[in-house]
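The complex appears here minus one protein chain, its other protein chains still in place.
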């Protein structure tokens, strides 16, 4: 992915495949979420920790283009790019590529925000770890 | 939902909730898929049967707006409207509403097509059960 | 089930089926857990609420006999019986029966205990709602 800021690799697990013999559509969201959390951790932001602190990173909108299905045994790479949209809103651009045939499988845009447990938008200072120049 | 063609009701299961104490983002795709399959079955199209026949209904794109989270114990309704886009492409418009507070939780648009197991677009005659006037 | 104390009904969702075209083994644990939580709720014990109170009901051992698989479209019933084993330990006996053919699909024994968030066994007074005579 152009300007990828982070990438992680994994493999399809058979139980993630459905009766069509391919990875079920909802599972790609699991892959995408896991890669975002690994990206955040690589920047010093632990999702479980900030959740316990009362900072809820939430997804407000997701757009996924399904280009090519992953199959049992496939290995894949998830790329992540994060952009700040406003002071309290951010966007992740993500791609999943099959490592066995280098085909682009998934292209996604994930919009997010930070909330407190009551659902009010907050500006979490941990974000400065991600965008030090924009704090 | 305006012009809803089908609706089904269900309840949140605790294991579907994550460490934030709300339904995990990917789970709504499960809810949406299940409602689409129930809708198809109500029209005489059994997803498992047509899959065995070699007709693969696939999702090509999904857009989900996350408006309000479902929580443990919540009951919800999924509404479905289906539209034909071209001869071989169709769109589902779906909403998930929490029955405990009547709040709109999820608004989704799901684009689909039919393929054979080799991944080639096909026009499945079962679609005529859905759009008898457009066959 | 003999001496069933609670039963709930549901239906297989297609995404719960794997490439063998039957419900994946791990999904039955989801069905069993959900039925236990519905049983507890029917007795006035809300799992999410007691978790927030710091009472963690945990499973210490599970035994599942897989008798007959559930398939896409099947409706099923989950039966639950609960027994107190010691002051702080309890057991659930559960069965899943396919409503389309009345076949016994799953027979399970689930051993449980209550812990505080630090993992120490506790005796939660909410249990008295379940076993009023044994408190």
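Read from first to last, the chains carry the letters A, B and C; within each, the first residue is number 1.
Throughout what follows, a contact is a pair of C-beta atoms (placed from the backbone, for glycine too) under 8 Å apart; a residue touches a chain by one contact, two chains touch by 3 or more.
Since this is a predicted model, take the numbers as computed values, not measurements.
From the options A:37, A:84 or A:103, the residue with contact to the chain not on display is A:37. Residues of subunit A in touch with the missing chain: 13-15, 17, 21, 30, 33-34, 37, 41, 46-48, 52, 71-73.
Residues of subunit C in contact with the chain left out of this view: 19-20, 25-27, 29-30, 33, 48, 51, 56, 58-66, 69. In the full complex, subunit B touches the omitted chain through residues 14-15, 17-19, 21, 24, 26, 72.
Going forward, only the chains that are shown with their structure count from here on.
Because subunit A and subunit C share one sequence, their contact can be compared position by position; here over half of the interface residue numbers appear on both sides. Placing every chain at the mean of its C-alpha atoms, the farthest one from subunit A is found to be C.
The centroid of the Cα atoms in subunit B and the matching centroid in subunit C are 28 Å apart. Here the spacing of subunit A and subunit B, counted between their Cα centres, is 23 Å. Between subunit A and subunit C the centroid-to-centroid distance comes to 32 Å (mean Cα coordinates, whole Å). Residues of subunit A in contact with at least two other chains: 19, 26.
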